[in-house]
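Heads up, the thing below is written out as structure tokens.
Chains shown are a subset, placed as in the full complex.
To keep things simple, chains are lettered A and B as they appear, and every chain counts its residues starting from 1.
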Amino acid sequence: MLKNRKTIHIEWGDCDPAGIVYFPCYFVFFDNCTAALFEAAGLPTYEMIKQHGIIGIPIVDTRARFLAPSRFGEDVVVESSISEWRRSSFGVHHRLWKGDTLAVECFETRVWAARSASNPERIEGRPVPPEIIRKFGDRRPARTKRQGRGK
Amino acid sequence: MLKNRKTIHIEWGDCDPAGIVYFPCYFVFFDNCTAALFEAAGLPTYEMIKQHGIIGIPIVDTRARFLAPSRFGEDVVVESSISEWRRSSFGVHHRLWKGDTLAVECFETRVWAARSASNPERIEGRPVPPEIIRKFGDRRPARTKRQGRGK
């Protein structure tokens, strides 16, 4: 199962008047880390969107715990992996490390999303294509596995 | 119990290539809404920080559900309130409305935080002063209530 590691240099502009990372910036980091995870799986966002006719993989749910602050000048490492594949959505798990300290942990639920054919202003979920899931060397969703096509 | 409503105009720069709000921007909105809630309680951040010797009210946990997307040019309304007071932390609840549709819901846990006297690089929680809690016309933490000073 694919796991990606990305080093992030905390910048001055990532930090707030308390001198520590302004927390919405962590979600920017994690969004970039999800993109980097897909790129590591051979799925750079720009090409993936064009080839599969999706608008992206928007988030529908996220949860984060901030355990230790970071400040500008520090390097942190984010480990990212897919935690679960569902029919038209999937989970991503990020752990941000400051040395050996788990500083932030984040869970994302994202949707494989396209514009509705009947109303292009509407965005709707689509089944995640099996070839996408396969790129992560990952278990398929339960239903697929029972059909004997799982890894 | 104080509830604050803040109208937010979604800007072009809040949106991503899918044309909808880039989700970390929602956390910026909610952070601003927490500040607006405190300001509505008579506690503008700048003065509160100076008077109480804190560095701010950093987040330690957050959870958000994104139910409907928004795009630039739209006005949304965020309703914010304190969901719970604990000893040195408290919960904030935000609901972002697009007309009658609940579009995003977010829960934050924040800490009343100061620099450690022994090591200014270290940030630590401090008991939320009762006069702060009182400003929200709110129930005190359980221990305080048992002492008969609750609302």
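We adopt the following convention: contacts are C-beta pairs under 8 Å (C-beta built on N, C-alpha and C of every residue); 3 or more make two chains touch, one makes a residue touch a chain.
Quick caveat, the model's predicted, so the values are computed rather than measured.
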{"item": "Overall copies of the shared sequence [whole complex; 2 in view]", "value": "4"}
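Assume only the chains that are shown with their structure count from here on.
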{"item": "Fitted rotation between subunit A and its twin subunit B in degrees, CA, nearest 5", "value": "180"}
{"item": "Subunit A-subunit B separation of Cα centroids, rounded to whole Å", "value": "25"}
{"item": "List of subunit A residues in touch with subunit B within their complex", "value": "16-20, 22-25, 27-28, 31, 55-56, 58-67, 69, 113, 123"}
